[in-house]
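What follows is a set of notes on a single structure, which appears directly below.
One protein chain omitted, others in place.
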Amino acid sequence: MVEPMSLYRRAPDIWRPFDPEVLDTLLADFEATAAARDEAGGTAKRERDLIRESGLLGLSIPRDLGGLGGSIGDVLTVTRAIAAVDSALAHLFAFHHFQLATLQFYGPRQQWAPLLEETARHNWFWGNALNPLDKSTRITCGPDLGEHRINGTKTFCSGATDSDMLVVSAIRADKPGLTVAAIPTSRDGVVVHDDWDNMGQRQTDSGRVSFKDVAVLDEEILREPGPLGSPFASLRSSLGQLILTEIYLGLAEGALAHAVAHVDANGPAWIAAKVATAGEDPLILRNFGDYWVQTAGAAALTERAQTQFQAAFDLGPALEADERAEVAVSIATAKVAAARAALDVSSRMFEVLGARSTAAKLRFDRFWRNARTHTLHDPVDHKLQELGDWRLNGRLPTPSFYS
Amino acid sequence: MVEPMSLYRRAPDIWRPFDPEVLDTLLADFEATAAARDEAGGTAKRERDLIRESGLLGLSIPRDLGGLGGSIGDVLTVTRAIAAVDSALAHLFAFHHFQLATLQFYGPRQQWAPLLEETARHNWFWGNALNPLDKSTRITCGPDLGEHRINGTKTFCSGATDSDMLVVSAIRADKPGLTVAAIPTSRDGVVVHDDWDNMGQRQTDSGRVSFKDVAVLDEEILREPGPLGSPFASLRSSLGQLILTEIYLGLAEGALAHAVAHVDANGPAWIAAKVATAGEDPLILRNFGDYWVQTAGAAALTERAQTQFQAAFDLGPALEADERAEVAVSIATAKVAAARAALDVSSRMFEVLGARSTAAKLRFDRFWRNARTHTLHDPVDHKLQELGDWRLNGRLPTPSFYS
Amino acid sequence: MVEPMSLYRRAPDIWRPFDPEVLDTLLADFEATAAARDEAGGTAKRERDLIRESGLLGLSIPRDLGGLGGSIGDVLTVTRAIAAVDSALAHLFAFHHFQLATLQFYGPRQQWAPLLEETARHNWFWGNALNPLDKSTRITCGPDLGEHRINGTKTFCSGATDSDMLVVSAIRADKPGLTVAAIPTSRDGVVVHDDWDNMGQRQTDSGRVSFKDVAVLDEEILREPGPLGSPFASLRSSLGQLILTEIYLGLAEGALAHAVAHVDANGPAWIAAKVATAGEDPLILRNFGDYWVQTAGAAALTERAQTQFQAAFDLGPALEADERAEVAVSIATAKVAAARAALDVSSRMFEVLGARSTAAKLRFDRFWRNARTHTLHDPVDHKLQELGDWRLNGRLPTPSFYS
Partner (left out) sequence: MVEPMSLYRRAPDIWRPFDPEVLDTLLADFEATAAARDEAGGTAKRERDLIRESGLLGLSIPRDLGGLGGSIGDVLTVTRAIAAVDSALAHLFAFHHFQLATLQFYGPRQQWAPLLEETARHNWFWGNALNPLDKSTRITCGPDLGEHRINGTKTFCSGATDSDMLVVSAIRADKPGLTVAAIPTSRDGVVVHDDWDNMGQRQTDSGRVSFKDVAVLDEEILREPGPLGSPFASLRSSLGQLILTEIYLGLAEGALAHAVAHVDANGPAWIAAKVATAGEDPLILRNFGDYWVQTAGAAALTERAQTQFQAAFDLGPALEADERAEVAVSIATAKVAAARAALDVSSRMFEVLGARSTAAKLRFDRFWRNARTHTLHDPVDHKLQELGDWRLNGRLPTPSFYS
């Protein structure tokens, strides 16, 4: 019940994998330049390198493979903390680990263990080129296993720029479903377009990647169990949804924390108020109370979902379909609440800050722009429909890339 | 992530204090007659006796004093479960244990231990006559310790009817603050008026109790540390707030569960829908999803608050002021969320049930009437103001009978 | 911008059809007994007779047919005023005129003019037995025109009890659509069941009417143009929707007016407020402001819809389909806003009135119970869907009994 960001410092057991000072230093650095970088957009090369140097790219890699040995929960907690100061960098950080987890969800240990080990050794930063809704990238598989070729262009490839490795999806003409592979970004024929220029999440580099006759080795394809190939494999979608949830929550907490930090509580109250200072105005206090209740509710649901996800993840391939469904419901619930909290607090924070808080240099609108952009990943209304179907009809969410 | 009420059955460790069948039987019985008793109002004598017979009046009494040895958390969990079927009975049950806790908050062990022991032995049901806002009841203390006398009338005395013991508050002319005492309801001069007739919480017997020259023994007065006499003593107010919170949450869960049970999912959809059955209508599913997200958010906050409260309660008199404040903030947060969920779901449940669900015999409006009545205990707006003051100004809630 | 109810007194031109004192007297009488009659339920025989005696049953009947010569707009304005004190009586009053209008929508002048004249002469009170969703009432038409027979039972027949005339709908086995006829309630075989007992709108007598071999004369059937037989005929559905809208609006205004009248503005503010009286508490004032803005928005939309409806009604059979659609959109818009205002203000009024306002004798919950019951007539969500379809796709509402 203290400042959201210091919360992480209070729980020493969370930080066993690394020195909390490392994160604090990153957060302070990111905060100092967040407004300027939001304006600039483009690739946060310096900050990506700071993340590389921090060692946190190895957070979710087991110690015996050269990583820090943290849990997925650790990754999510750090993601939330970064999101409170810079939700674009939070997305890049989380999506790196999301790709590492994807290897584990879709492939066997003998395939992912060496990749994680290499990642730790070379401090690789992974990017995303797996967009299930984008059907234009196709893979052709020759008779010889070395002759797979990918062609086409993918959109929304977060973190591809400046990445070392990519997880890429493609469609085969001769069978349904996605083929997913892990390849070096430097592979011949891969072109990462620096063409992400959106109103929010501006430094996520979520632009296009095009593939021209890109060779894919057979051992680079994740096919056991492959995408949605088992309850555990489909838990990858749950992790994607949970990462979004943590970022929304961080955005809500960040917006609230910035409102607290910047409101002029000792300044004069509005002329129609019967109190001396803004900090004593019952209407302002009521607003802060309201932002808090919303944010805290989203936090409680998210933390619960995170705990449930961790337990499911720890089960590994033993995870059953109905256990996976329970986690999916819990995450969907938290996601709706966090999306609403992020949108509401980031828009309403101005009501306590007043007209001068709209100065462009403050860029306080970035919280709303980031929340608004990111919460469109998949429709909240359809998430509600899915939850209603579960609650009313007892229908478990059908595993998909969004459920 | 299953039916709220079966949730309790899934957690075997919660039920160590008693056989879960006992509660299930009570819940089924209360549910069967809830509508009829809501209509009748008055004293639920039969159900109070069922509670007596169940042994649950001893739930929070330590085993060595003859009770079941359950925790306050057990009481709260049972309260929430009862509230989902009958929030008036939940209030009576919770307020009995609230009085037992009050003895422990305001008095020393040598005073409360015998009272708890007697309670277990005689299966006493305790009622409330402690209303801090009601200034009309006064106590005069003579030079001789046996000459204390209470005169006046108190309102909102929940559970006084059919009670064996009362916790009563009164004001002294010669010093500030409340004097609180525990006396038998049968004491000469005590008249319990059966005059509670309100639109909701109809069987809580929250009517008036009048006192005419009622003798109070010195040892019946709780004065070490007395009301608000220490951080631990003021935790009594937190428990009162948390009991309300659990009841609100139970009401929200009960309203949702009844909507699920009574919607005709296989019946025809509204003529303008493009689907065959009501249970497939996206707009109905979206509503159910919405009720669920609200209810789940309140549940997550309430469970967290309950855990924090239990930890603080277990500290006993060692509890520090700032620890108590953290608990108060957590409970206040949950209380606002639970109040909103209860009001919203109980009003909106009709949107999925349709016009025929307004038949008087169903009395589905009881969820809203109960929520509306109970959530007026103290103003939600002022709770938000208090939370805002804490979040913005870092001001800890000042212990009072409502904070 | 004054008390909603006195608004009607300020507009002298509205009242040309009758002496405003007549309405004021009715309103004061209804208000005095509204709580008691809400408790009693059943038929408001005395109040129905007061309406009869007031002459207002002839309000919408042209002067040359013996009526007061008021407009439909006059009927709606009176309906709204009555709804602010008793929405059940408002419904009975409005539905009487709704039946008179139905004759004009569905039949030719030579058919309805004599009926209106008889109505004025005998001071008939009309009731409703036209429920398009209720398929169990059937009409068989013999070769001889005098041999039509109705059999079956209809539900939701508002105002049938104590009525003199009924508009009844039935289904023919040999052709689609509804057959609608106007018959005396005393016709052999008609049985009005006094079985309406619902949580709200308790004195609308909206119970069942059963028909056993009830003879219907050919000239009693409204078949030129018949139900939905022309744009003007389908304007009858619009009037039904607008009547609901006016009642919802009256409920919102009534709830607000009762909150204003009953709040103890000079009483002490809540203990945590920094002001002396409740009437100065910024949080209470903000709530009142909020109720007002919602209610005023619904009023502005409803008044606009009423004006547009009147213009369309005055066009008579010359009304074009797209003109009718514009009116339908305007009414649907107002209906959603008025439903929301009624539900919100009637539930939230307690937040400014406090716990003592839940005393059963006050029956302040009747505003919410009435609003909740009446707003389920047809689903608000589907009304929104229809409006969205119009706004996005430019699709005009398809005339039906609900659009």
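Here the chain labels run A, B and C in written order, and each chain numbers its own residues starting at 1.
Keep in mind that, in the parts below, a contact is a pair of C-beta atoms (placed from the backbone, for glycine too) under 8 Å apart; a residue touches a chain by one contact, two chains touch by 3 or more.
In this text the structure is predicted, and so the values were computed from the model without any measurement.
Chemist: Kindly state which of the options C:Ser60, C:Thr333 or C:Ser347 is in contact with the chain not pictured.
Modeler: From the options C:Ser60, C:Thr333 or C:Ser347, the contact with the absent chain belongs to C:Thr333.
Chemist: Looking at C:Leu59, C:Leu116 or C:Leu301, which residue reaches the missing chain?
Modeler: Per the contact definition at the top, the residue touching the missing chain is C:Leu301.
Chemist: In the full complex, which residues of subunit C touch the absent chain?
Modeler: Counting only subunit C, the missing chain is touched by 1, 256, 260, 263, 265, 279, 282, 284-293, 296-298, 300-301, 303-304, 326, 329-330, 333, 336-337, 381, 383-389, 391-393.
Chemist: Identify the residues of subunit A touching the omitted chain, counting contacts across the whole complex.
Modeler: Touching the missing chain: residues 41, 133, 156, 197-200, 202, 270-273, 283-284, 287, 343, 347, 350-351, 354-355, 357-361, 363-365, 368-369, 372-373, 376-382, 385-386, 400, 402-403.
Chemist: Across the whole complex, list the residues on subunit B that are touched by the chain not included here.
Modeler: Counting over the whole complex, subunit B touches the hidden chain at residues 273-275, 280-283, 286.
Everything that follows uses one rule, which is that only the chains that are shown with their structure count from here on.
Chemist: For the sequence-identical pair subunit B and subunit C, what is the superposition rotation angle on Cα atoms, to the nearest 5 degrees?
Modeler: Here the rotation carrying subunit B onto subunit C measures out at 180 degrees.
Chemist: Using CA atoms only, can you tell me which chain is the most central one in this structure?
Modeler: So the chain sitting closest to the middle is B.
Chemist: Distance-wise, how many Å sit between the C-alpha centres of subunit B and subunit C, to the nearest whole number?
Modeler: That gives a centre separation of 41 Å.
Chemist: Return the residues of subunit C touching two or more other chains; collapse runs of consecutive numbers into ranges.
Modeler: 273, 283
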